[in-house]
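The complex appears here without one of its protein chains, the remainder shown in place.
Showing subunit A:
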């Protein structure tokens, strides 16, 4: 009742990107069995979607070289989606052969970022994704579309909301069921989030939108709050805030799932996720990586011995 009265969504779907986006941006190469253990633990927390791995060439992303083994090795819990990244048709076929039942494609709202990241223009990347989307449609495989640099680009700086809306619309029109808008370098604030969403919402139905906020400048939760106040009901996050920012040395990247859930719980919004079990999964992976968690909720809770 509390969330309804305030105009916020009653339920928010959390998409857990730690095992892919998170680990991909961690320096230490994680053994396959640790990845599988992490995903299995996350499967028991109530999270409805867990991004498992990326079917990209191991030359580019060594951390994801074991994509087949991970895909085949994880437990598949009923009611949980296990999407994987597929940058092109080859990756898509490989993913399907390994048992994937949902895939993701990564576009960008910045030409420079697209060129530097995947060595082609936005238009060329869209053409590649269309091939994937076509094959996926034929096989009834849902495709999620990501738009990077939605609130700013490490090379171009400011990104205009109209560009984000344009790229989002292309991905949506090709059949992506959901568009995840990523603040790739975490530079966004509630101000720029609002302007960007207003532009995108003119082209894409609200129910097909997700936000993927990075906490590099500490703005993630405020940005997520702004998005959910506007009706967005899907939020990406990473257990223990895994995954630094490759563009700002030593800076943080993904927002921590624990901190997002803590906020949503406080707002009376249902997520279906058990915060304590997520913290335990976070504790597991941080121990395995020999690093401190980036989640403030986890830091505070494990130190007082109490969870609030």
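Definition applied: a contact is a pair of C-beta atoms (placed from the backbone, for glycine too) under 8 Å apart; a residue touches a chain by one contact, two chains touch by 3 or more; residues count from 1.
One rule holds for everything that comes next: contacts and distances are computed from a predicted model.
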Among "DNA primase", "Lysine--tRNA ligase", "Sodium/potassium-transporting ATPase subunit beta" or "Hydroxymethylglutaryl-CoA lyase, mitochondrial", UniProt-listed name of the chain not shown: "Hydroxymethylglutaryl-CoA lyase, mitochondrial"
By the document's definition of touch, the residue of A:187, A:204, A:240 or A:281 touching the omitted chain is A:187
I'm checking contacts with the chain that's been left out. Which of A:88, A:271 or A:295 qualifies? A:295
From the list A:48, A:73, A:154 or A:175, pick the residue that touches the absent chain. A:154
Go through subunit A and note every residue touching the omitted chain. 2, 6, 152, 154, 157-158, 185-192, 215-219, 221-222, 224-226, 245, 247-252, 256, 259, 262-263, 265-268, 295-297, 299-300, 303-304, 308
